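Apart from one protein chain that is not included, each protein chain of the complex appears where it belongs.
Right, chain A next:
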Amino acid sequence: MEISVIEFHLDAKSGLSPYLQLVQQVRHALRLGMLREGDQLPTVKEVVAQLAINANTVLKAYRELEHEGLVAARPGVGTFVTATLTDTSLAAHGPLRLELRRWLAKARRAGLDDESIEALFMTTFRTAAEEDIA
């Protein structure tokens, strides 16, 4: 058996459903370059045996990743990485972080504490996301 490149873990307190946690961990590994094109994801059986979770949870996560065009399933062989997330998005991180820092400084000057900043960010983020859907 081939050794998997990554190993999944679940955080019971994250509030995210297990399937989304798996999706996120693959995306995260892609962004960090830990997973590269051609790498094989752990098989469903491996993940199920390791985490003691329902097989459908893993299948759902892998389907979602497939839908996003990040992986492809080869029937009878396994699921393989077909794309990378490191190139374009990583370059944009720097300038975005700088802007965010400036905004944070502005928010503090306006008298907002950590909790207010987080609440403001999250509500704006959610509203924007909802408007995008609508």
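Just so it is clear, a residue touches a chain if its C-beta (ideal position, glycine included) is under 8 Å from a C-beta of that chain, and two chains touch if they have at least 3 such contacts; residues count from 1.
The rule we apply is simple: contacts and distances are computed from a predicted model.
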In UniProt, out of "ABC transporter permease", "ATP-binding cassette domain-containing protein", "NADH-quinone oxidoreductase subunit D" or "ABC transmembrane type-1 domain-containing protein", the chain dropped from the view is recorded as "ATP-binding cassette domain-containing protein"
Can you say which of A:Ala52, A:Val77, A:Ala91 or A:Ala110 touches the chain missing from this structure? A:Ala52
Sites on chain A contacted by the missing partner chain, in the whole complex: 10, 15, 17-18, 44-45, 48-57
